[in-house]
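One chain of protein is taken out of this complex; the other chains stay put.
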Amino acid sequence: MFLKNSWYVFGWSDELKENEKLVGRVIIEMPVVVWRNPQGRLMAAEDRCPHRHAPLSFGRVEGDNIRCMYHGMAFNKNGECVDVPMVDKPPKCSIRMFPVIEKNDWIWVWMGDPKLADEAFIPDAWGVNDPNKAMRYNSIEYDAHYQLVHDNLCDLSHVDFVHEKTLRPATGAYWAETLPVVAPQSRAVRFERWFENAQMPSDASVKVDTWSTYEFVVPGIFILYGARFPAGTAKKCDYKAPSKDIKPIFENIEQQAVTPISATKTAYHYATGLIFPAKDVTKEIEARMDVVMKTFEEDRQIIEAQQKIWHLTDPSIKKQFLPQDQGPSIMRRLMDRLMKEE
Amino acid sequence: MFLKNSWYVFGWSDELKENEKLVGRVIIEMPVVVWRNPQGRLMAAEDRCPHRHAPLSFGRVEGDNIRCMYHGMAFNKNGECVDVPMVDKPPKCSIRMFPVIEKNDWIWVWMGDPKLADEAFIPDAWGVNDPNKAMRYNSIEYDAHYQLVHDNLCDLSHVDFVHEKTLRPATGAYWAETLPVVAPQSRAVRFERWFENAQMPSDASVKVDTWSTYEFVVPGIFILYGARFPAGTAKKCDYKAPSKDIKPIFENIEQQAVTPISATKTAYHYATGLIFPAKDVTKEIEARMDVVMKTFEEDRQIIEAQQKIWHLTDPSIKKQFLPQDQGPSIMRRLMDRLMKEE
Partner (left out) sequence: MFLKNSWYVFGWSDELKENEKLVGRVIIEMPVVVWRNPQGRLMAAEDRCPHRHAPLSFGRVEGDNIRCMYHGMAFNKNGECVDVPMVDKPPKCSIRMFPVIEKNDWIWVWMGDPKLADEAFIPDAWGVNDPNKAMRYNSIEYDAHYQLVHDNLCDLSHVDFVHEKTLRPATGAYWAETLPVVAPQSRAVRFERWFENAQMPSDASVKVDTWSTYEFVVPGIFILYGARFPAGTAKKCDYKAPSKDIKPIFENIEQQAVTPISATKTAYHYATGLIFPAKDVTKEIEARMDVVMKTFEEDRQIIEAQQKIWHLTDPSIKKQFLPQDQGPSIMRRLMDRLMKEE
C-alpha cells in the first residue's frame, strides 16, 4: 500500500538538464514519464499510451506535445489526444498528467488527486547546486520495501552499530547513548538533540557540542541540519536550540528522499553538504561524500538482508518495541493514517 | 492460454543438421525434444521421461529409439517403452510423440491432437537455404507474451515510428500514411496495399511503386512479399495485384515465426531475403540483414517495455481502438475463437 496524495522525488534536476529528453521511471507502482518542453518547462505524465499501453518514455517531444513512438498517437500539455496517423479527428482520450515541480534541485511529482497538490507540502531543503554550499549527491536502489528504509532513517541509534567505522566517527558523536526529542508534526516527525563533548571530526582533540536536528517528512524526505559549537554551548543554551547569533564552527546538511518503486524496490536519492564559513571545502566534501557513500552501502546491505529475513518470517510474529522506536513508530502511524484517509 | 491444434515453428532446419543430436525446447509451456534418427528422419517427443520426469533431451539416440540418460529407460519411434535396465519386460508406458515436419527450412511441431495434424495448415514460404534466393536468418527471444508480438506484426504502421531510422528508410515507403486492405482468411489475416512513389532503397532519386502483401497465419507465422515496379505501375494495375507478366525491379521477402514459450517468454525466428533478377546480391543482403537485426532489436525493446507497463496496469483499463487496429483485432478474435473451439 502506498500513499498517493503526496509529492514524491522523481530524481535530480541535473538528470533532466536537457530539454525534450524523456525519462521514464516507476513510482508507487505507477509508470511516470517526465520531460522538459522545448522552453524548459517540466511536464509529467503517466508513462502509458492509451492505445496499446506502450511507454511514452520511448516517445518524442514535439513542442508542447508528446508523441508515442509505437503507433504515433500525440497528446498535448493537458494530456488530450491531438493527433493519430491517418485519423482526421483524434478520438476523445487522454493521458493522465501529474503536477510536477522543481525545487531544491529535486524534481517532485504529485501522485494523487491534482486538486490537492499543494506546493507547501514540499519541505525546505538546500539545493545541491547552491553555489554557497559544498554538496555532493547520488542515487541508489534498495531491494526492499520503503518502510524498512523509513524505519532506518527515523532511528539514528543505528549509526553507532551499522556505521561504527564510517559515519559514526565522521560525526564525532555517539548516536545510541541519548535519545533525541521526537515531536510529531502534521506531515512529519521532528528530531532534535544536543551531543555534548563530541569530537571535532577534523581534529579529534577538539571537543565540540553538536546541535543535531532533522525532519522526516511524508512520504519519505529526510532533511538534517547539524551545527558544531565550542564545548559548553549546549549548557549555555539550556539544551534548547542555539540562537542564530551564535556562529557555529561549521555546519553540515543531509538531504535524502525515499521513493517507493514497488513493494520490494525503493529508490533513494541522497546528498551531503558542508558549510565552513569562508573556506574552500572541496577536499572536505570529497572526503565526506566518500564516507556517506560507504555509509549508505552499509545501510543497503543490512536493509536488504533484513528484507530477506522478513520474507522468511511469518508476519504474525510480533517485533519487540524499544524506546528507540518512538520515531519509526510515529512515522508508521502517520503514514497509516494518511493512507487510510485516502 | 495457448492454441494447441497448430503447427509451431520449433526452429531452423540448420539447427538440426546433425543426426542423433537432441534439442530440447519449451513450446506453449510444454517441453519438447526434437532430433533426427540415424537415417536423418525427424522425430519429436515430449521432453519428459515417464519414470522421474527427467528431460529426454539429456538422453541418447539409439537407432530408432531414444534412451533417457538418467536411469536408462528407452522408447521406440512410437513412444513406447522398449527397454529398462534389469527389467525383463518393460512396463506398459510411453512418451507422447508429436507430428513433426520439415518445410521451408523450418521445423514444425504439431502441439495438439495428432489426428488433426494437417500439413496443409503450414503456409508456403521461401526456404532460407533456397539457392535461388539470398536469405539470412536469426532467432531471438522476447520477455513478453506472444500476443504483444502478434499485435506488433499485424499493424505495420509502427514501422514509421519504432523503425523511423532503420526499416522505414530501408523500405522507401511510409507505413503510417495509408491503411492496407485487411482480409480475414480461415486461419490467417491477409494484408495488401500499394505504396505509390516510394523511394528505391538503393537510389533515393528513383521513384517506385511497391506492391506489399503479407499474411499473418495461425499460430504466428508472418510471410511478407514486396515487389518494386516503375512509378505509375500501381495506377496501371488499377491498384490491384500486379499481373505476373509485369516483371518487378526487385523483390523482397520476410518470413517470421512467433513461438510462445510461456506466458512471459516468446521465441522469434526471422529471415529476410532479396531477389534481384540475375545479379549477385551478397552485399545487398548483408546490408539488409544488418538493418533487419537492428529493427527487431527495436521491436524487442519496445515490446518488452510495453510488457512491463502491462504488468503494472489493471487489466480492466480498456485500450483505445484505432483504425490501425483492424489487423491485430481480427487476429486476436481468430485466435480466441480457435482456442475456444478446443
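Order as written gives the chain letters A and B; numbering starts at 1 within each chain.
To be clear about the criterion, a residue touches a chain if its C-beta (ideal position, glycine included) is under 8 Å from a C-beta of that chain, and two chains touch if they have at least 3 such contacts.
Every value quoted in this text rests on a predicted model; they were computed, and no experiment measured them.
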From A:111, A:134 or A:162, residue that would touch the chain that is not displayed: A:162
Touch criterion as defined above, residue of B:53, B:236 or B:279 at the omitted chain: B:53
Selected residue (touches chain absent from view) among A:139, A:197, A:262 or A:306: A:306
Among B:72, B:169, B:184 or B:230, residue touching the chain not depicted: B:72
Positions on chain A contacted by the hidden chain, ascending: 151, 155, 157-158, 160-162, 164, 176-179, 301-302, 305-306, 308-310, 312-313, 317, 319-320, 322-324
Contact set of chain B toward the excluded chain (per top definition): 26, 29-31, 47-48, 50-55, 57-58, 67-73, 81, 84-87, 91, 93
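Note that in this section only the chains that are shown with their structure count from here on.
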Distance between chain centroids, defined by C-alpha means - chain A, chain B (Å): 48
